[in-house]
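Only a single protein chain was left out; the remaining protein chains are all shown in position.
After this line comes subunit A, so read on.
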Amino acid sequence: MRPGWALRLLAFCGYALLLAPVIVVALISFSAGDFLTFPPPGFSTRWYEALFANGQLMAALQRSAILASVVAVIALLAGLPAAYAIARLRFPGRDAIAMLIAAPLLLPTLVLGLALLLALQPLKLAATWPGLVLAHSMVALPFAVRIMTTAFGAVPREVEEAAWTLGATPMRAALRITLPIAAPGAAAAGALCFLVSFDETVISLFLVGPRLSTLPVEMFRYVETRTDPLVAALAMALIGVALAVVLLVERLVGFNRALGRS
């Protein structure tokens, strides 16, 4: 059915509402002025030039990208077996474990950040790479497990059973048959974990230190002390990274397939 004009108008209004702030930020990022004002007094690319020349922010961007990549890999490596077990195996405590893995999603991030600081401080892991990786992985893991549980669950059981009857051990069947079929889901899960870590602010605020800070934290601090449009240009850069990741997944596997709805 083709949508009628009323529905189109409604959809247009909805998208306009969602995207309006982004458009404002995009316009300000090209401002020629010195302050975060709208409408901008004129247009230029000076704030993008300033952004790329800002060593502190660029270093933070690099750190965040590396951190997000490591977190995505760890969340996938830990999440894949967990998701497989939850989707396929029957064992006592299965539901409890599934709940436990999802628990970080339910806690307020502020509480989680404080708890992590209290837990990591005595271990001398606060404001360290391992500490950040651990904390971010913990937040990203529920997303990886949720998406992969769905992806594994969508692989027909009979396909795996067929592999067994052909002589594959359960392990080999999982690696050679089930995992490749669920690969689009794994790509989506990896991308989402990357973005979760890349955007994570609140928990990072608790765990970063003077020599180890992430981009969202730097951005937050920047806005606390300055009011120039550089931060708008930075926001556009963040959107650019997120868009690039989504497009990459779309290119590789198709996003709808990756999320299991085709």
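Just so it is clear, a residue touches a chain if its C-beta (ideal position, glycine included) is under 8 Å from a C-beta of that chain, and two chains touch if they have at least 3 such contacts; residues count from 1.
In this text, contacts and distances are computed from a predicted model.
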Candidate names "3-isopropylmalate dehydratase small subunit", "Spermidine/putrescine ABC transporter ATP-binding protein", "Twin-arginine translocation signal domain-containing protein" or "Molybdopterin synthase catalytic subunit"; UniProt protein name, chain not shown: "Spermidine/putrescine ABC transporter ATP-binding protein"
Chain not shown: contacting residue from A:Pro81, A:Pro156 or A:Gly209: A:Pro156
Full-complex contact with the absent chain, from A:Pro92, A:Pro122 or A:Gly167: A:Gly167
Where the missing chain touches subunit A, by residue: 156, 158-159, 161-170, 172-173, 176-177, 180-181
